[in-house]
Structures are given as C-alpha cells and as structure tokens.
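Heads up, one of the protein chains got dropped from this complex, but the rest are sitting where they should.
When the chains are written out, they are named A and B in that same order, and each has its own residue count from 1.
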Amino acid sequence: MIADPLKTQATSKMMDMQLREVAPASAHHEFVLEVNNFNVDYGVGENMVRAVNDVTLKLRRSQVLGVAGESGSGKSTLVYAMTRLLRAPGVISGGDVTLNITNDGDSDEVTPINLVTASEKELRQIRWSHVSIVLQSALNALNPVLRVGREFHEVLKTHRRELTKSQRHARSVELLKMVGLNEDRLARFPHELSGGQRQRIMIALALALDPELVIMDEPTTALDVVTQREIINELNELRSRYGFALIFITHDLSLLIELADEIVVMYAGAIIERAGASELYEAPRHPYTLGLINSFPPMHGDRRELTGIPGSPPDLAELPEGCSFAPRCPYAMARCLHEAPALLNIGDSDRSVACWLHTGDSSVTVPVELSRSSSPSRAHVTVLQDHT
Amino acid sequence: MRSLRLPRSPKVIIGLVIVGFFIIMTVIGPWLAPYDPSSTAFAPLLSPSAHHWLGTTSLGQDIFSQLLVGARATMVVALLAGLAATILSMTVGIAAGYLGGWSDEGLSLVSNVFLAIPGVPLLIVIDSYLPVNSRSNFFVIGLIISLTGWAWGARVLRAQTMSLRNRDFVEAARIIGEKRTRIMFTEVAPNLLPVLASSFLFTVLYSIGAYVTLAYIGLTSTAVWNWGTMLYWAQANNAPLSGEWYWFVPPGICIALVGTGLALVNFGIDEFINPRLRAGGLTARQRRQLGLPRRIRLGLTPVLHASSKPKIVPAHAKLVSQ
Partner (left out) sequence: MLARRLLLYIVTAWVAITANFLLPRMMPGNPIQTLIGKITNTVTPEEIRAIRLSFGLGFHQGLVAQYFTYLTQLVHGNLGISITLGAPVSSILREAVPWTVGLIGLSTIFSFAIGTFGGALLGWTRGSRLDSLIPTATFFQAVPYFFLATVMLLLFGSDLHWFPVLGAYSPTVTQGWNLAYIESVIRYGELPLIAIVLSSLAGWMLGMRNMMITMIGEDFVLMAVAKGLPRRKVIWHAARNAILPSIANLSLAIGLVVSGALLVELVFNYPGVGDLLLQAVLNEDYPLIQGIFLVITLAVLAANFLADIVYLWLDPRTRTVAAV
C-alpha cells in the first residue's frame, strides 16, 4: 500500500501530486469496495465464535448492495468489522478489505486503502469523508445533550477545516433541505424530533462530506411503514443525484428490492446467495432466501401468503456439520447434513448460491419454487418512476 | 430468577478474602486477645515488642488486645445497621416502585428527605441526647445508624422494581390473584438480589464509617472497645503528635481494609448488574499470546495475523544465525 496518502487536509493537494507519481498504476477502478475472504470472530481460543465466515464481495461505484439475513446472521458484524468499528470482543481473523478512494478533483485516479492494515490515524481521515454510516436507532446515534446543528458543525470542522462558521452553517442548511427538513431543526435536541426526522438527520449527516460509500444498518427498522417508504424513496433519489455507493443492511428483503442493485443473503456468518436484486427476489435459488421472501409482505404488488422459516437462527457456537441451514431446510438431502456447499456460480450465470440443489449433482431435481426464471420487467428503475 | 454468581475476577477474590478475614476476626478475635483490653496492668506507652505486639496505651493497656476485641463491636454494629437499613430500604423501595401512585409519591418523598439530610450530623444530634447506657447498646446504635443510611438503597430499589413490575412473570402472578405483599416479596424481591446485595454492602460500609466517627468524637460508650474508641483515646492522649503510630495506625488501617474489601466485592456485583463493566471476552494472557493489544481501542477492531503468532525457531537455525 502507498504510505499514508491521507495526511492532513492542508497538505492533501500536495500529497495527491505525490501519489500520482508514486502510483501511476492505480488507474480508474470500477469497484469502490473489495472484500476478500473476510473472517470475523468473537473472542479467541476455546470460546471463540466465528461470526463472519470467509466473505468475499465487491461493490461497484454508485451501486446499492443489499445485505439481508435474520438477526445473528452476521450482517451487521460484517460491516462494523469492515470499517474497524466492531467492538470487543470482536476480532478480525483474516482477509482484506480494500477501499478505493478517489482523489480530490480527479475521479479517474483512485488510491486503494486496506482498512484491515490501516493505522488509527489513516482510519480517522478516511472515516466520514469516504465512508459514513447510519445506524438503526438515530435516537441512540445522536448525542442526547447536543443540538443537532452541533453534530453537523463538528463533522465539517474536523474534515473541512477551510470552511468558515457561516459556510458550515450554510452547508448544514443545504444538507437538511436535501432530506426535506427545515433549517430550524438544527437548533433542536434529538429528543425533540420525531423518529423519521431523526433518521433523516442521520442521513443528511452521512452525506455531509460527499462520501463514496455510505453504510446503513437497518436504518428504517425502527420506523413506521409510511415513514419507511418515504425514506426509501428519498434514498433512491439522493443516490441517483449524488452517486454514492450504498450498503444497505436489513432483514426485510421486500424493502431491498425497492433500492438495491444487487443483494447478498447471509446465514450463520456466510453469504449463501448473491444475485441481482430483482432476480433474487423473483427467482430465489436458496431455500433460505425463499423463506426470507415469504416472511415479509411485498411493498408493491400482490398479496402473498406469509409462511416464514421454521426453526430459529442457529447458535454460532454450535453450528451443525455440513450446510448450516440444513436443520431448518425443507429440501435437505443426505449430502447437506455432512458436506457444506460452497458459494458457486450457477451454470454460466452471474449469480451464485451455496446450495447442493444447484451446485451439486446434476441428477438432483430442483423444486419448482427454486427454479423460476426472473422476468427483467421489474428492475428498480421502473419502481422509481412509480413515485416520481 | 437470576442467581447471583459473582464474576471471578481477582478484585472480587481479594475482596472476599479480606472481608472473610475480618469476619473470622469478629468471631474469634476476643478469644484470641492475649490480655483484657481494659486492664491497666502494664507499663504505659511501651513500644511494640514480643509481649505487646502493638505496644501499650498511656494507661498501660495492651493495644493488640484492643484491636482484636474491638473488631467485634465495629463489625457487629455495622452488620446490624446494614441489615436493618437494607430491610427498611427494601420495604420502602419495593413498595414505592410496585404500588406507584400516591404511595410512591409519599414514600419517595420520605426517602428523598432522608437522602438530603446529612447523615452523620443528624446521627451526632440524636446520639448526643441518648442516655449513656443506650450508647453502649449495639442494637440502639445500629438502628440509629440504619435510620440515616437506608434512603439511598430505597431509591435504587424503587427504580429497579419499577422496571420489573411490568414483566411477564409479575403480570402472571397478578392475574392468578396473588396478594400484593406476596408478589412483592416472592416474585419481585428475588430478582432484585444483585441490587440488594450491592445496597447491603454499601450500607455496611457507610455504617462502619458512621460508627467509627461517633466513637472517635466520644459519642459511644467508652466501656465498649471498638476501633473508633481506640482512635478516640489515641487522639485524646495526643498519640499522633507524640509519634506513637502503633496506637492509632492499626485501627485506622483495619477500618480502611474492611472498607476496601467490601468495595472490591461490590465491584463484582456492579459488573454483574451492568455487563458493560465486565472486561470484554479476552483475558490478558490470550491477548498477549495472540499479539493483540493490551487495551482494545474503540474504533480499531484488532486484527489477528497468522504472522503475529509466536514463531517457533528451530534450534539449529538459531545456531546458524549466531
């Protein structure tokens, strides 16, 4: 890695010059984030539990990646560990996370930063200006004794030192407008705002420094359905306008279909299915994905019987031999109980799944509900037009 | 019901050992004492020696005997006061938290009033009016101390009860028609055990301080030996300024040690009540072995590297490199 490309703001321009000289090879990069064979444990030694198991994923610029799974599937652990924000006893036990950050003024040049090896100082400079995060409960994420405006000023003051006080204020007002809030909210304390307003403020705050990547951990789960809808629509609009990449974590697949370009489904710490959003939703390949889809009513379209998934999420400390979903899987075969399937591409398609029904013996007959073909008509672009 | 299992940290173990030691001293101290603590048979102001481990007072009393005998009065009064205060705070706290409404308003007012009045000055006033024979009575002194030390526990227990009262099992007991008092003491109280234990230790700690203070200013009977009376006589005879450290340092250290022991045990209970206070997952040894930092910083999730594990260098390789 290039040594410390992110000195202070004051010298950043100069550093950019140097970077170009040192690393001419870092040409235009289509991926903003690359995660390779990433492992995360809770604790070490005998009591160690593997919470994220060998996860590999790539995120293109300006794309939305949905991460779905039940609680305990490791989806939150994954993103917190990726950004090195995971609390003790979490430990990263292998793999790489590379963030390709764009240099100021020239979006063709990128600098790869390995977050796993980055120092505290480097992380501090990347955080928020390149990666920002929105948590499930904005009430807990905002400091209860500070006025909302303070949070904006603080972020701008730390990362954009050249701004004057009035410029910071102007930017804060602009950000609030972006999420449809009046500037008088800046003078309020978090407890004086509604849940939807608080979450909008968190989103505005996350976009304050124009980051390449925004991570949202169940940002709408604590909200009512109407507010949830409004926020998803706003996010779609903001994303097409500002072009940030988004990782959106939720247990609600029907929500992701409105927003995501690509979806990965996690179970017991591993990715078990990855596909384009509409493909995955309309033609799931993994029995667990199918179960997830049947657990939530769709935001659009016909009503459907909700069946859910039998059994409860697995105990990570005592995962079964073979496929970890096998004990809950209605299609489990003998092979599933002692041999774990790998995440493989299905045929020559772009989607992958970790399930013996698809990647094992060709003699296995795949059930109808897991072999549907997807129609290309319901891409999220159409959905967007519905609201605008 | 959650059982009270203390986290086995060194702090708690040391605390339990200290408290255990002094409880044993309370029970057998008076029998172990080599002399009668009030006997003035010896030469005054002897320095520590094999005969008098801690020397003698200006009246020729054996200080070591006073220390051993004094443990009993100090500890018994403190335990009595702690027990009485805990019962009082439990009754008031649980009742206020469980009943709510006007009963809560009234009981909370009473405990807040007692909380706001400075305890030791009130004790001094009450005690100064007591007839001398009551001042030597453990029960009377213990009860008066408990009167000034129960309010804090009541406040904590009230808050805890309020968070419990709407839980399912309490609701269930209410629906099947259990009596209120029965629900309070059989369903709610057991779940308050950690908080109760903590409040008990805290009150015992306070009671030792209060009792010793009363004795130190001469408000308990001088006929009863306790660590405070020892300090009173030492002070009255100017022991500190004449360099007779062996007269006033041992009782002071004993008081501080009992207090430290109780506070250390309380650390364990605090960690039990508030899981965030527990050290996260990794023991110091594991961290060292894995090359993880001693202190895990927020926002810097540690990374285990295969290369950071201790490498085993073959013996011959070492020779070659030398």
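Keep in mind that, in the parts below, a residue touches a chain if its C-beta (ideal position, glycine included) is under 8 Å from a C-beta of that chain, and two chains touch if they have at least 3 such contacts.
Predicted model, so just to flag it, every value in this text is computed and none were measured.
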Statement: Check: shown chains touched by the absent chain are A, B
Contact partner of the left-out chain, one of B:13, B:45, B:126 or B:162: B:126
Statement: Given A:133, A:319 or A:336, the residue that touches the chain left out of view is A:133
Statement: Full-complex touch with the removed chain, picking from B:193, B:249 or B:304, is B:249
Task: Considering the whole complex rather than only what is displayed, give the residues of chain B touching the chain that is not shown.
output: 11, 14, 109, 112-113, 115-122, 124-126, 128-131, 134, 152, 205-206, 209, 212-213, 216-219, 231, 235, 240-241, 243, 245, 248-249, 252, 255-260, 262-264, 267, 270, 274, 276-277, 279, 294-296, 298-299
Query: In terms of residues, what is the contact footprint of the unshown chain on chain A?
result: 83, 85, 87, 123-129, 132-133, 135, 137, 140-146, 154-155, 158-159, 189, 191-192
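Everything below uses one rule, namely that only the chains that are shown with their structure count from here on.
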Message: Nearest whole angstrom, what separates the Cα centre of chain A from the Cα centre of chain B?
response: 49
Message: Under the stated contact criterion, what part of chain A meets chain B in this complex?
response: 41-45, 47, 80-81, 84-94, 116-117, 120, 123, 127
- prompt: What does chain B use to touch chain A in their complex?
  reply: 280-282, 286, 290, 292, 296-304, 306
